[in-house]
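Heads up, the thing below is written out as structure tokens.
Only a single protein chain was left out; the remaining protein chains are all shown in position.
So that you can tell them apart, the chains are marked A and B in the order they are listed, and the count of residues begins at 1 in each.
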Amino acid sequence: MRNIPTRHTAGRTIGGAVAALSLITLTACGGDSGSESTGAAEKLGENEGEVSILAWPGYVEDGSTDPEVDWVSGFEKETGCQVTSKVYGTSDEAFNLAKSGEYDVVAASGDLTLRMIAAGQAAEVNTDLIPNYEGIYDFLKDREWNTVDEKNYGIPHGYGANLLMYNTKDVTPAPTSWKAVFEDAPKHKGQVTAYDSPIYIADAAVYLMAHQPDLGIENPYSLDEKQLAAAVDLLKAQRTSVGEYWSDYTKTQASFETGDTVVGTTWQVIANLIDPKKAPVEAILPSEGATGWNDTWMISSKSKSPNCAYAWLNHISDPEVNAQATEYFGEAPNSDKACEFASEGHCETFHAGDEEYAKKIWFWNTPINDCLDGRTDVECTDYQDWTKAWAEIKG
Amino acid sequence: MTLSSISSTLSRRPGIRLGLLLAAPLTWLVLVYVVALAALLVTAFWTIDSFTNELERTFTLDNVREITSEALYRTVTLRTLGVALLVTLIDCAIALPVGFYMAKVASRRSRHLLVIAFLMPLWASYLVKALAWRSLLSNGGLLDWAGGLVGLGTPGFGVTAIVLTQAYIWLPYVILPVYAAYERVPDSLLDAAGDLGARPARTFRTVVLPLVVPGLVAGSIFSFSLTMGDYITVNIVGGANQMLGNLVYINSGSNLPLAAAIALIPIAVIMIYLALVRRTGALENL
């Protein structure tokens, strides 16, 4: 659901078409479902000589995009594991690709991890076999998008928040709350933007948690029908003020620069990219908190190169490598040590290690029928319901 | 069997010859075209496991029921239909006079220049054109400036922007068949009508237009069906709006059967359109 700056909508849409096609072929071949995982590895053996990785663009760079950007060649030399990688555009596309079992390692966002685990695609990961795991921020460990029934299914990578960005000239006084894009949205009718994905419903839920406690929302990814309906109503009201939704990084950047948009959700990296001469903008973490992402490096349950896979998980968690990769992508790294290797100011900008800041972030998760907040008396709405609701909101 | 005996057999048996000639393209057509379409149809009647995203191959009418009963799909279908019709109308309204000028008025030289000028955008990427319109339509863009001169702003991103952009993108597909249709009308017919007393407007209405209608219909099939299926332009200049293509796209990842069912809507609309066109008899003259 994120892109590096060089990609735009075309890649995404083509990706969608490919995903749709591959779904037909894959299912025709008869996917074997059910749990295949037989517990985590106890100890590591010899490296197999190759490892294939499925990841977001910008996560596995071997210098072919930019000769300066390379954290793969060193790994290959060191471990003897030759890396082949494939990038994907959406979590749904990744899910379908991962099912083929061709990929040893998958970098998955929170709206994908649980689906992978439920479908038996992800292997349990023994974190003891990954020396670099120890240094990773505690607030990223053992979370519901990487750990199920106290079993770890992967290593946290970087993280970031979906922030509120506004044009300081047009939006006064400076907002401190998501109210700016909900109740106060009509003030900037036609100039409000929001992230174009069903997962954005969680942003509305975060807002409702703070402003309508009667709804009893405990977790923005765990909404029963009534709660979802409230979020949908809020978003439908917002819709009348929305100029456009964005899913393409460069689109929203340009939109803020031209003044077509003055307030809406954003990522820190976009805020950094906007030319202050064109539009003076500020990106904040509002008082209600925000949604965000924390990606997980997972190992396929069908991997034929588990040793190389473990080696990669350790490599990508190495502070120096992690700093390089997360900085290139534009997110906070996963450890304090990584900050020592990052460029000056990077960790400050992205609030790395700021636990108070991280606490305010509701990391992306997959809405499923079993309520994530532990409720058992109701059935929660799942991602498919959210997809439908999202189409309805846009109308 | 020697080579010459093969070729003599083939020359005596045109049936075999035709079969061999068409075997490869037909296989391709059946596999890529028919099978894909059939897969789409069939998928529309399946469902999906909501968590694992696995297809469940059991027949159900749920998807069809959903798209026919829920207001969302009606709204989006009507919007898509409206946009497609508007785009087609605009393109036809431009193509009729422009095609006439190119085929009947312009000198040979300027005719060729015009044909090239109208074909040129076809070489540019679809995305580039849509993004160019985005910058034209944006705040402070060219349309904002030009509109400001007459006291209007840019129409901004939205349905108007979709219509403008799509009308621009599909225009060559309408102009070309219309121009070709004009080309096929002999000049002497225009002379003859004038000679018999018809003024230019009448000549156009009673002689030229009926002969250009097949080209117009061919062009409108392009602009109409291409607009019906579009979703990229909508993403780029459509503001917060969505069309049927966007609904297909958003569902294609998480609920393929529903996406397939939604995709049936434009297919059905275009079938109806073609049936209407057929009744006018314009298809036979293509």
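By our rule, a residue touches a chain if its C-beta (ideal position, glycine included) is under 8 Å from a C-beta of that chain, and two chains touch if they have at least 3 such contacts.
Operating definition for what follows: contacts and distances are computed from a predicted model.
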item	value
Undepicted complex member, UniProt protein name, chosen from "NADH-quinone oxidoreductase subunit K", "Putative spermidine/putrescine transport system ATP-binding protein", "Probable chemoreceptor glutamine deamidase CheD" or "Homoserine O-acetyltransferase"	"Putative spermidine/putrescine transport system ATP-binding protein"
Among the chains presented, those that the missing one touches	B
Selected residue (touches chain absent from view) among B:V30, B:V105, B:L152 or B:A192	B:A192
On chain B, residues whose C-beta touches the chain left out of the figure	186, 188-189, 191-199, 202, 206-207, 210-211
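To be clear about the criterion, only the chains that are shown with their structure count from here on.
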item	value
Chain centre separation (chain A, chain B; CA means) in Å	37
Residue ranges of chain B in contact with chain A within the complex	39, 43, 48, 50-55, 70, 72, 75-76, 127, 134-135, 138-141, 156-157, 231-232, 235-236, 238-242, 246-247, 249-256, 259
Complex contact set, residues of chain A against chain B	8-10, 13, 16-17, 19-20, 23-24, 27, 31, 33, 90-93, 95-96, 115, 118-119, 190, 198, 239, 242-245, 247-248, 251, 254-255, 258-260, 368-369, 382-384, 387, 390-392, 394-395
